[in-house]
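A single protein chain has been omitted; all remaining protein chains appear in their positions.
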Amino acid sequence: MQSAVIVFPASNCDRDAATALEKITGRKPLMVWHEETTLPKVDFVVIPGGFSYGDYLRSGAIAARSPIVRDIVKKAGNGLPVAGFCNGFQILTEAGLLPGALMRNKGLRFVCRPQKLQIVNGDTMFTKAYKGITEVTYPIAHFDGNYYADNDTLRELRKTGRIVFKYIDNPNGSLNDIAGICNEAGNVLGMMPHPERAVDPLICDSGRGGTDGIALFKSVLEAVR
Amino acid sequence: MKAIIHIGLKPGVLDPQGRTIARSLTHMGFEGVTKARQGKTIELDLSSDNAETAKLEVEKMCKQLLANTVIEDYQIEIVE
Amino acid sequence: MKAIIHIGLKPGVLDPQGRTIARSLTHMGFEGVTKARQGKTIELDLSSDNAETAKLEVEKMCKQLLANTVIEDYQIEIVE
Partner (left out) sequence: MKKVKITPEVVAEHGLSEKEYEIICDRLGRAPNITELGIFSVMWSEHCSYKSSRRHLKKMLTKGKRVIQGPGENAGVIDIDDGDAIVFKMESHNHPSYIEPFQGAATGVGGIMRDVFTMGARPIANLNALRFGEPSHPKTKSLVAGVVHGIGAYGNCVGVPTVGGETNFHRGYNDNILVNAMCVGLAKQDKVFYSAAKGVGNPIFYVGSKTGRDGIHGATMASAEFDDDSDAKRPTVQVGDPFTEKLLIEACMELMATDAIIAIQDMGAAGLTSSSIEMADKGGVGVKMNLDKVPQRETGMTPYEMMLSESQERMLMVLQPGKEHIAIEIFEKWDLDVAEVGITTDTGHLVLTHKSKTVCDIPIAPLGDDAPNLNRPYDPPKNLDTLYNDQIMDPVTRGTSYNDVVTTLITSPDIASKRWIWEQYDRSVMGDTVDSSNSGGDAAIVRIHGTNKAIAITTDCTPRYVTADAFEGGKQAVAETYRNLCSVGAEPIAITDCLNFGNPERKDVMGQFVRSIEGIDAACRALDYPVVSGNVSLYNETNGQAIPPTPAIGGVGLIKNLERYATLKGAKEGEHLVLLGKTDGWLGASLYAHLILGHAKSEAPLYAPPPVDLEAEKAAGTYVRRLIRDRRVSSVHDLSDGGLALAAIEMAFANGFGFKLKGSADVPLYAWLFGEDQGRYLVSVEENSLNPVISTARTLNIPAQKVGTIGGSRLIATGGFDLSLQDTHMEYESWLPDYMAD
C-alpha cells in the first residue's frame, strides 16, 4: 500500500504518522506539501496532527483552504481512503468532508493523556482488524477537541453507524462523547486521538507501552489490498 | 476602507468561554453579570474604495474562510 | 442592559493571527486585503439599569479580568 502524509506549515505529527505508516505498511509514505495541487497516486492519505498555520483563526481553518485539500476533497469523493488525526480531523470538518465542528475543550485547557476509547463501529475500513476488541487506549493531545454538531446531524451519525470512536470519560465536552466519526461512504475518518502515537510497545508516555493503534492502520492495509 | 467583521457563536451552541467569564466575574464579586458570550472581531484594511463591492467581497471571505457557519454567525460593518 | 467590550492588541504589539489571516486571504485570491487584525468581543448581560454605573463597573471588570492591559486595549459600549 502506498500512503501519503500531507504536510502543512506547522504540522507536527507528520513524522509520527510517517513512522507509523512505514512500520505497519512496510513502505515509506510520500510526504506531500500543502501547496501541491494534485495528490500523487496513493491508496491512503493521512492528514496529520499539529497546529497548521498556528491554529490561527480556527483550528484547521486555513489548512482546509489549501490547494492540496481541494484535491483531497475531490478524490475522497471518489472513494480514496483518508484519515485525519487531531488537527487532521479539524481540517476535515473545516473542509466539509466530515460534518460538525471542533470547538475549544470544555475545560478551556489543552489536555494530553492516555485516553480510553470505545470502538463503537468495528465494521469500518479503519476498525475491522480490531476483530471485536471494543476498548482501546490512544494518547490525546489537543485544545480544540470538543465535537459539536446540531441535533439532526448527531442523530444521523448515530443512526448510520458513523460514530466510530467514543470517549470513555469524556475529556473535552464532545457531544455524545464523540471522539471519531466517518463520512457516509465510510472512506473518510476523522478523530481527535492519536492512533499513530500508539504503535510501539515502548512508547506510550509512561512506559506502559501502547500498541493499540496498530490495528487501525492494519485495517486500512487490508481494506485497500 | 475598513471592514470589521463580528463573529459570534450561533444561539444554542454552548460557549464554555463565555460561561467561564461570567462565572469568574461573579466569583470576583461582580454580582450583576447574568450572562457572558465571547466572540471575535476581524478588522481588515481594504484597498477598495467602493463600500458596496467591498461588502460583497468580505461576505465571500466570511463564507469561504473567516467564519465557520456550522457554529458561527457573522456581521459585516464597512467603515470608511 | 448589555455591555459589549471590544478588545484588541495595542498598536505595535505583534499580531501573528492577523498576519496569518491576511496572508491566507491573499493566497485565496482576495487581493484587496492589505492588513488584518484579530480582536475579541465579550458581551455581558447586566442586571443593572443605570448606564453610568454599569460602565464604571465594566471598566473595573476589564482592568481586573477581561483585558490583558499589558498588551491589549479595550473599548466599552453600553446598550440598553
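We just call them A, B and C in the order they show up, numbering each chain from 1.
Everything below uses one rule, namely that contacts are C-beta pairs under 8 Å (C-beta built on N, C-alpha and C of every residue); 3 or more make two chains touch, one makes a residue touch a chain.
In this text, all values refer to a predicted model and were calculated from it rather than measured experimentally.
Shown chains touched by the hidden chain across the complete assembly: A, C.
The residue from A:15, A:70, A:116 or A:218 that touches the chain not shown here is A:15. Touching the chain that is not shown, out of A:28, A:41, A:74 or A:109: A:109 (per the contact rule at the top).
Residues of chain A that touch the chain left out of the display are 9-10, 12-13, 15-16, 19-20, 49-51, 53-56, 109-114, 139, 141, 143, 194, 196-197, 200, 202-208. Residues of chain C that touch the chain left out of the display are 9-10, 12-16, 20, 23, 68-71.
Quick note on the criterion: only the chains that are shown with their structure count from here on.
Rounded to a whole number, the gap between the C-alpha centres of chain B and chain C is 10 angstrom. Within chain C, contacts with two or more other chains are made by residues 21, 24, 28, 38. Shared interface positions of chain A, i.e. residues touching 2 or more other chains, are given as 57, 62, 65. Residues of chain A touching chain B in their complex: 57-58, 61-62, 65, 93-94, 99-101, 103-108, 146, 148-150, 173. Note for the complex: chain B touches chain A at residues 13-14, 16-17, 20, 64-66, 68, 70-71. Chain B meets chain C in the complex at residues 6, 8, 18, 21-22, 24-25, 28, 30-48, 54, 57, 60-61, 64-66.
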